[in-house]
Structures are given as structure tokens and as C-alpha cells.
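My questions all concern the structure below.
For this view, one protein chain was removed and the others were kept in their places.
The block that comes next holds chain A.
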Amino acid sequence: MSSRTSSPDFPPLYAERPEWSDVVPIPQNDEDANPIAPIFYTPEYKDATDYFRGIVKTGEKSKRVLELTESIIRLNPAHYSAWQYRYQTLLSTSSSLSDELTLMDTYATEFLKTYQVWHHRRLLLTLLHQPPSSPSPSSPTPTTTTSPTHTPTTTPPLPLQAELTFITSALRTDAKNYHTWAYRQWVLSHFSRPELWSGEISFVESMLDEDVRNNSAWHHRFFVVFASGVREGDEDREEVRRRELAYTKEKIALAPNNGSAWNYLRGILTHTHTPFATQADFVLPYTLPYPSPSQTEPLDKDVDVKMTDEDKDTDKDEKNSSPENTVVDLENPRPEAGADLPSPLAIEFMADIYEERGGKEDVLSAVELWKSLRDEHDTIRKNYWEFRINDALHPSR
């Protein structure tokens, strides 16, 4: 039936290859009168999967099975049975897992949206970097009847550092790929070696230099700095808080409407139990219609809520206009010229400061800001701002 010529792009069908003639192919048994969403398979896929079922039936685990499963995975990277059978075959044929990992480098960029690609990689890495004392992998393995008889191959595995380098290059193809980031977080937390963590902050910064709105990178930063324990060199938490605030505010100055940076700012403050009000001086210029570089005078009396942790509960009228207000404040970078202002995210933040403060006047100030969001600056969320207004005015509701 075949007029196909064999070429690297179109290798001959398994049915046409003499070295596979001993395998009895098993067609898919989908003979119902009304199958749901039957697939009109391509000849290549039907052929390969028929032979795969034939192999599964006999339980053969051999080098040629690696070729067969690779054919299937290339046609359907979500074929999880093929992945699983391939993994078991790698183990029982004592194949080089390092070679497999190298092969997977190309898969990860070609099929990076597929769960299985990353799961397989996880299994390989776990085995390759298994502590010598531990008899079996402690992390996710598929149910398997074959016990891992694999003995490490002569080539030592690449250091785990190489894995992070690989992930960095995979992120160049798709800088926000969810699986890739989750995999990086797994590598770091699963092996948790100080030398792996040490480069993460500068890695995140290079990602954010590329795209300051990459929320995956911001999230990763939070994971590294706050969510996964304390890193070497980060023991001084007060210093860490200062560093993170400074970094984030610098990025907000660069792009005042970047939700990722504002969320990170909220994240730092909440995580470190720092009142939002500590950021009032920083936030204020972003709530105003345009940046005015000359404005170093004390800020508009109506919206100035400069305060520290201590004066949180004092009345706004008694605030002392501190002389710091009149000097250029490196801790509070101002919006860049030409920024798109006011930033609705800044107005929201300022309203939260007022609400956090909680006095009657404060609540009314917050309501004014929410009204400006509802009616002018963020109308898509008008229902949400309306809810915030009602919630603040009638808290017992």
C-alpha cells in the first residue's frame, strides 16, 4: 500500500520493517456504534500505536522499545502510557539516563506545554541525583512493578547546576511557561542545595530586566526570598525586607501600572507584617495625574498620610511635617517622566492605607479614591469598587 519513501522525516512504518515482523500489532478496540470524539489517526500514528499495544501485551522491554516510544511521543507528547513504558524500559535496559536527559532537552522546548515532558524529566533527575545511601527514589514515581534495577552509568551526571542552566534556556522560548517555572521550583526545593539557590536572585533580575511584567518571575522571586525558607546570606530579615522594598519600588517607578510589581509590594508588606501606611510617601506621586519633578514640597494636605508604625493611630491633623519630605528620597523613587498616571493600582493602594488606618475621616478619604476608580480610572472594576465602598461604609453588613 505504501508509496512512501523512507527519509529521516518519513521513516518506514513499523508494519513494513522486517525487524518488527515478530511483533503482533494490536489495533485500538473502539468498535462501539457511537464512539465519542473518535480520532481519524494518521497512518504513522496508527501504525506506531498498534505496535505499542503489541509490545505492551508481551511486556517486552528492549532497546527497540525506546525507538518505538520515541516515535509515539513525537506524534503525541501527551501519550502517558508511552512515557511510562519508556521510563520502565530505560530502567530495565540499564540505558544511560544522562543521554535520555539530553534527548529531553529538545523535547522540553518542542513540547513544553505538555505535563508528561516535565514529569519524565523529574523522574530522570530524581534517579540521577539520588543520594547513594537511599535505596529508592523518594519523589514521584509511577506505579511500577519493575523495581529500579538501574545501576548508574559510567558517565557521572551533570551537576544540578546544569539543570538550572537548561531551564533558563527553556524559558527563553516561553518566558511564562507554567510547567517550566514549576519545574524550576521543584528542582530548587527538592534538592535544596545552597549552591543552587545562590544564583536565583540574579537570575530573577535578569528575567525582569527582559520583561518587568513577567509575573512568573516576580512569583519566583517571592518563592526564593520568602516562601521557601531563609537562604544563606539572607539571615538578616530586616535587611531583606529593605532590599526587596527598594527593588520593587524601583520597578514600579519604571512601570507604574504593572500589577505584578504592586502585588509583590503587597506581598512583602503582608508577609513581614509591615503596615501599608509605611509606603504612603512612595505611593502618593503615583496617584496624581502627572509626575511633577519639581514637586518636592510637602505633599497635598488632603491626601498626605505620611506616618510610621507608631503614629498609626494618631489623628491625621497632628502629624508633623517632617523635614525629610523636602529632600529627594532615594527610598521612594518617583515616577519616570512620561509615565501613564495616575496609576489605578496606586490609587487602590492609597485607599487601602486609609482603610487600614480606620478613622472615620480616613474611610471617607478611601471612599473618595474608590469613587475615582469606579467613575474614571478603572471602570472595568466599577462593581468591585462599588462593593469596596459599601463594605467600608457598612462594615457590619
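By definition in this document, contacts are C-beta pairs under 8 Å (C-beta built on N, C-alpha and C of every residue); 3 or more make two chains touch, one makes a residue touch a chain; residues count from 1.
To be clear about the criterion, contacts and distances are computed from a predicted model.
> Using the UniProt record as the reference, specify the protein name of the hidden chain from among "Cyclin-like protein", "DNA primase large subunit", "Ubiquitin-conjugating enzyme E2 1" or "Terpenoid cyclases/Protein prenyltransferase".
In UniProt, the chain that is not shown appears as "Terpenoid cyclases/Protein prenyltransferase".
> Just name the one of A:S260, A:Q279, A:N332 or A:S365 that touches the chain not displayed here.
A:S260
> What residues on chain A make contact with the chain left out of this view?
Residues touching the hidden chain, for chain A, are 26, 28-30, 32-42, 45, 49, 53-54, 56-57, 59, 75-81, 84-85, 115, 119, 140-143, 145, 176, 178, 181-182, 185-186, 189, 213-216, 218-220, 222-223, 226-228, 258-260, 263-264, 266-267, 270-271, 380-384, 387.
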